[in-house]
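The complex is shown incomplete by one protein chain, all other protein chains being positioned as in the whole.
Labels run A, B and C following the written order; every chain starts at residue 1.
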Amino acid sequence: MNWAEFFYMGGRGVYVWGAYGVTFLVFAIEIALVRHKRSLTLRQVRELREAGE
Amino acid sequence: MNTLSVWQLLVLVVRRDLLLAMRRRADVFTTLIFFVMVVSLFPLGVGSEMELLRKMAPGVLWVAALLASMLSLGRLFSADYVDGTLEQMMLAPQSLSILVLGKMIAHWMVSGLPLVLIAPVLGIQFDLSVPAQGVLVLGLLLGTPVLSMIGGIGAALTLGLRGGGVLLSLLVLPLCIPVLIFGTGAVYAISAGLNEAMVSNLALLAAMLMFSLVLTPWVSAQALRISME
Amino acid sequence: MAINWFKYSAPSTFYGLAGKLIPWFALPAAVLFVIGLYIGFFIAPTDAVQGEAYRIIFIHVPASILSMFLYLIMAGYAALGLIFNTRLSSMMASAIAPTGALFAFISLWTGALWGKPMWGAWWVWDARLTSELILLFLYFGFISLHASIDDPRRADRAAALLAVVGSVNVPIIYFSVKWWNTLHQGSTIKFTGTSMHVAMQQAMFITLVACWLYAIAVALTRVRSIILERERHTKWVADLAEVKA
Partner (left out) sequence: MLEVSHLACSRGDHRLFSDLSFVLESGQIMQVQGENGSGKTSLLRTLCGFLSPESGKILWDGTDMRELAEDYFANLLYLGHHNAIKDELSGVENLRISAGLAGIALDDKQAVAALRRMGLKGRERLPTKVLSQGQRRRVALVRLLLGNAKLWVLDEPLAALDVGAVELVQTLIAEHLARQGMVIFTTHQPLEIAGMEMRRLSLS
């Protein structure tokens, strides 16, 4: 089972890797967005806290 | 203090909204004209080949009816919300659901019933057979009230929001899909000669009508309380 | 000892608890994905009928299951928030919605990519795929209604009511679409093969669990940000270590 055959996937490589590729890309995007939202919210809360003092 | 009976209250609200609609007759016709225009666009887009039009007719008419009732739903509560009458209705010593049901019926009579009455005329435009037209009209008669009632929930939820009209349709259209499916399914069944399928489609439509009659006023009243806070 | 669940329903305590739990969901999710896909690609045999394309089911079927159940869980949390007025459950509902919508999209995407080799068309008006599309619309409805209301309390309650109405409609939509499908196309297309090889079942089950763990980890992370945002004026947020840093 060498790598070339693996990616060829019996001629269906485009579909299989198209499906999994997008899926994990979307997962990655969601994780990035969630982490970004967290740091954004933390920064806002920090600014609010400084403003509060 | 003789509180009005539930029936009298319902009639009061329906007559009130119809009176208001009559005072601004233009609104009644805009929904109707929109419906006719959307339906007439399809042959222009698709070509006038009769066989194809006959097959598409139920879908076109039903989608146009769906869009037409969405169009006028935005005003179901917003006019009363703006001038404060909705507040007074919420303070009425009767259950809010009855008032909301009354408004939904009035909305249906203004925007749903005219579509049902004019559907046969448009049916001719699509060369529908007479039984098919009959089933189409019956389906619309059973289905359009459901659109007004489910739409009432959407109208109550999006009360006073910017972009209310589009948002309303976005919320409500997915919920109206079963009505669209059974309404068009009945006509498709009759033209394919499957009479039992036609009857069961209409029966399902009637079931959805009863289901909505019971539930949507209450849900819409809750939505109003949430929106008015 | 009776765990005082209500202690954890207060946003401040839940924030800390969720923070500790996230790694316990995130890491196993990654590990299980690797194991599941390894079995799916290297141990599960080539399908007699569908060749290699069937391997997409290891992500397509879990995604469809997730999208359906996450909607019901979201509606459940929303209903809890509506009835008991607990802010935390409404926050959980809006934390789950994007992930649910994401899984619905993945289910559609992978369904289309699987449909092409199988039935020669990117989009097949099959009952399951069509209901999935409508479910995605329901998610968009929830998210856009919640986003278009400024006051968080009203946004939660309005979106909650829509979610409850939506969840009542999901079965109705599914059966009407099934009915519509049989009326127009005769029979629905069977998704999974007749008899599934044990390795296939194992792989799908593992990826399913992996998806669940992933969904929980992401939802918990998102709910923590929502809690921070909603409770930004409170003292406990101001005293948080990460806020002070």
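The rule is short, and it goes like this: a contact is a pair of C-beta atoms (placed from the backbone, for glycine too) under 8 Å apart; a residue touches a chain by one contact, two chains touch by 3 or more.
Treat the numbers as computed from the prediction; the structure is a model and nothing was measured.
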item: Touching the absent chain when the full complex is considered, from B:E49, B:E87 or B:D127; value: B:E87
item: Interface with the undisplayed chain - residues on subunit B; value: 1-4, 8-9, 12, 16, 19-20, 23-24, 83-85, 87-95, 99, 228-229
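The working rule: only the chains that are shown with their structure count from here on.
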item: Between subunit B and subunit C, centroid-to-centroid distance (C-alpha), Å; value: 32
item: Of all residues in subunit B, those that touch subunit C in their complex; value: 153, 157-158, 161-163, 167, 170-171, 173-175, 177-178, 181-182, 185, 188-189, 197, 204, 208, 219, 222-223, 226-227, 229
item: Contact set on subunit C toward subunit A in their complex; value: 37, 41-42, 46, 51-53, 55-56, 59-60, 63, 98-99, 102, 105-106, 109-110, 113-114, 116-117, 214, 218, 221-222, 224-225, 228-229, 232-233, 237-238, 240, 242-243
item: Partner subunit C, residues of subunit A touching it in the complex; value: 1, 6, 9-13, 15-16, 18-20, 22-23, 26-27, 30-31, 34-35, 37-38, 41-42, 44-46, 48-49, 52
